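A protein chain is absent from this complex, but the other protein chains hold their places.
Labels for the chains are A, B and C, by order of writing; each one numbers its residues from 1.
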Amino acid sequence: MSEQMMSMQQALNRALADTLRNDPTALILGEDVGTLGGVFRVTQGLAKEFGAERVFDTPLAESGILGLSVGLAMAGFHPIPEVQFDGFAYPAVNQIITQLGRMNYRSRGVFPMPVTLRVPSFGGIRAPEHHGESLEALFAHVPGLKVVSPADPQQAYSLLRYAAGLSDPVIFMEPKARYWQKAAVDMDTTQSPLGARIARPGKHVTLVAWGAMVARCLQVAELAAEDGIIVEVVDLRWLKPIDEATLTESVTRTRRAVVVHEGPRTAGLGAEVAALISEHCFDTLKAPVERVTGFDVPYPSGDLEDEYIPNIDRILFGIQRVLEHRRG
Amino acid sequence: MSEQMMSMQQALNRALADTLRNDPTALILGEDVGTLGGVFRVTQGLAKEFGAERVFDTPLAESGILGLSVGLAMAGFHPIPEVQFDGFAYPAVNQIITQLGRMNYRSRGVFPMPVTLRVPSFGGIRAPEHHGESLEALFAHVPGLKVVSPADPQQAYSLLRYAAGLSDPVIFMEPKARYWQKAAVDMDTTQSPLGARIARPGKHVTLVAWGAMVARCLQVAELAAEDGIIVEVVDLRWLKPIDEATLTESVTRTRRAVVVHEGPRTAGLGAEVAALISEHCFDTLKAPVERVTGFDVPYPSGDLEDEYIPNIDRILFGIQRVLEHRRG
Amino acid sequence: MAVQNFQVDDAGMPDAEELRQLFTLMVTVRHLDLSAVAWQRQGILPGYAPELGQEAAQVGSAFAMDKAVDFAFPTYREMGVARTLAVDMVAYMATHKATWHGGLYDPKVSRLAPIQAVVAGSVLHAVGWAHGERLAGRAGVALSYFGDGASSQGDVHEAMNFASLMKAPVVFFVQNNGWAISLPTEAQVAGGSVAARAAGYNMASVCIDGNDVAAVVNATRSALAHARSGAGPVLIEAMTYRRGPHSTSDDPGRYRSLEAERIDAGMDPLDRLKEKLLSQGIADEQFIADAWTAARAEEETLRADVMALEPRPGTEMFDYVFTEPTEALAEQRRNWREESEHV
Partner (left out) sequence: MAVQNFQVDDAGMPDAEELRQLFTLMVTVRHLDLSAVAWQRQGILPGYAPELGQEAAQVGSAFAMDKAVDFAFPTYREMGVARTLAVDMVAYMATHKATWHGGLYDPKVSRLAPIQAVVAGSVLHAVGWAHGERLAGRAGVALSYFGDGASSQGDVHEAMNFASLMKAPVVFFVQNNGWAISLPTEAQVAGGSVAARAAGYNMASVCIDGNDVAAVVNATRSALAHARSGAGPVLIEAMTYRRGPHSTSDDPGRYRSLEAERIDAGMDPLDRLKEKLLSQGIADEQFIADAWTAARAEEETLRADVMALEPRPGTEMFDYVFTEPTEALAEQRRNWREESEHV
């Protein structure tokens, strides 16, 4: 039995070590991922264990890191690049969209892109500007990319092992606000890493979330239970492709849905989730799908981040709205 | 009476000339916008008329063009940069998202960003790779940006004049497939440039579109009329902010909606439009909002682009689905 | 003209037999290039980016490659490179026929990466690929093609810095053809020389006459050997001239005069090689004539095949997105077939 208590940061570190051990083509690269072990210590010890050829620091250039990864993949490697923070993936967007997401297509399958891009993501840690961004809507829209985000240490381990074993490019969004909470991780779990996951079964309303918002929704579910509202929490996990079947199954039962995310509302991934649910559950839905999201404003400074990120109150208001909707 | 027949390319050229004439701080910059007059000739003659200081060619570097524009705006100018094609806006995404969209906020209003970024957009002209992309979903999600797309020469003139007079950054998406069709343009129109526009009134279903898809939807409406289906076509115009009032008003009447766009489906702007309509018209909608869109695949080569872009048949199928929906 | 530890001597000069081969290749490429423009006018191709005038630079550099191990990363204008590498030219022209972005040739077998439409888009790939080859213990060198215009892009800077730091086996082969669409090099490249940038990265570089095919072969061989030896990347700036329009939709008359063109273009690289072959007795008029005859014959077959090229089935839009397809995409594929192919 390989279950162990560990933080998400440790689980990710473990998943990377196991990947490097099992896949001789796996490489880790990025800013400060080598000697320092990453600013979040996710790659800690790996350069020492696997050598400076397989785990290496790059100069400070995100487009360079991604462009290099595309070339390494063309040479048969499986690069696992890191961009240091969400907001610093922007300089790499051209390489990600026009190259990483398209090389397999352009080459008609001759150059698959087994590249797993790790992006410490989302807010909640009172960090400087551009350290709290949610890029899932951008990435999910890009053809050729798969996008996934773990909500807890178990998911972190399982999803990173799975993603790093794929021969398609995956954007792996790590909820940095959850790096340090510990939980049991079963390294030999037989749970499928595919699709969404019912994090808490319920019956009156479905909360859909990913990343750090899953934990918050679970808290909300606890609180709501005190008022007799039995909330189901779906941890979406895969943001592309989205598991429409699980969403449909859940909302068909609960007949109400609220989607929660940190990124700005307009054209956020919540719109896609809401649209999918509305399409699949049109006849069973009792209320329009609610979106409880960040606002259409730049991610604010620490003092205001609790005003920006969906908090328990705002999620509860969202639940209340779908429960109280009356045909007008 | 200032009405004149002209193509969208001419209308845009005229709008730029009028802007340069009336606003001494306006500058045009980009690749080949000077002597050549742009690869689509939208800036033709302007360098000659207004001089090489106000209309100038830059080196081949899109991040540079946008970064320069941000700095010029800080010095009190109103830059109107061009990126040559949609797909070449990606190298500028970092400057657009982290700088252009945020400088007013970061500086607490001290440095507004009156920058009008012209982007020849969308597909349909059998062009090389990356010359047929739809970036509206990406841009609309970015806090601090406004996004607009004209559907015909009149809209092109009015919207560009208006956008170029704003002190907020606007992404101006020109449907390149529509550059050459002529129509009457009233340069002194008193029509409001704000919000959406009912391009054709109808009653059985609302088609929502923008850019080149508006003309296609108008064709569809003609065809549908032969079968007695009276289609309303809403030209969304502003993709951020979206005119929710006009959408709601229209769909409240028609009770059915289909949104049409060229970009990939997942997390496309159609999801936002569908989500908004579902939120506002939940009780009146007779069928889930249909999305007729590009697929989640890289924009294909010319031979396949008619298979990719929503065509008349696919839009008609979408209309059929919303008309035939029966509560299940 | 060599800088630092990199010396171009004459060791890599092509011999007589090689010069004849180079001439034949250049004639083939020239004829095919002019033909492709004609095909566009005839409606066979929707567009094309001629390499007219760059035959020596393209044929010479690709000729120097070791096809067993090296790999070239082209832009959209490297038809001469493709032909020299013996890429299937119908499959190559498929890009310009709008059949498939990147071409229908197998890039791995061809040693030519898919055609790249993003200016400077593949320069970093060359560095990554080269570094990978070294990690894997293979001997390959990457040949990264880009233009004077591309040199302005941030990616090129990042690539040069990475390559020099990693001592990656890359040869950056810059064709400075004087223009980036309508912008002349002097308004594009501060200082006027891309080769001069290399010193700032402690990288070897050389500026060569890109219209002298022997000089191009020689310099590229030296550079490949240098990079292969582990001594680090090299930048070659081949000075040449874009004698035609930027593409078939361009009209150079808007930004340069015929008179200026004539002066700036200098002597045609084909004429130069022909004169050399004849004056040095390496080939005779018959050989020259035969080369043109062969080129015409090749073009005729090619034209027929390009015309016969059918659009790819629409299902391929979906089939190459991922190696492991998703259910969502499979559903879109089904819907597309139903609505468009009625199956």
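Structural remarks
FYI, a contact is a pair of C-beta atoms (placed from the backbone, for glycine too) under 8 Å apart; a residue touches a chain by one contact, two chains touch by 3 or more.
If you're wondering where the values come from, they're calculated on a predicted model, not measured in any experiment.
One of B:Gly37, B:Gly64 or B:Gly268 touches the chain omitted from the figure, and that residue is B:Gly64.
Only one residue from C:Thr24, C:Thr84, C:Ser164 or C:Thr240 touches the chain missing from this view: C:Ser164.
Touching the omitted chain from chain B are residues 27, 53, 58-59, 61, 63-64, 66-77, 79, 94-95, 98-99, 103-112, 143-144, 146, 166-168, 241-242, 244-245. Contact between chain A and the absent chain runs through residues 31-32, 34-37, 39, 57, 59-61, 63-64, 87-88, 91, 126-131, 265-266, 295-298, 300-304, 307-308, 311, 313-314, 317. Of the residues in chain C, those that touch the hidden partner chain are 152-158, 160-161, 163-165, 187-193, 196-203.
Operating definition for what follows: only the chains that are shown with their structure count from here on.
The centroid of the Cα atoms in chain B and the matching centroid in chain C are 35 Å apart. With centres taken as mean Cα positions, chain C sits 40 Å from chain A. The set of chain C residues touching two or more other chains comprises 100-102, 118, 154-155, 316, 321, 328-329.
For chain B, the set of residues touching two or more other chains reads 63, 87, 91, 129-130, 266, 295-298.
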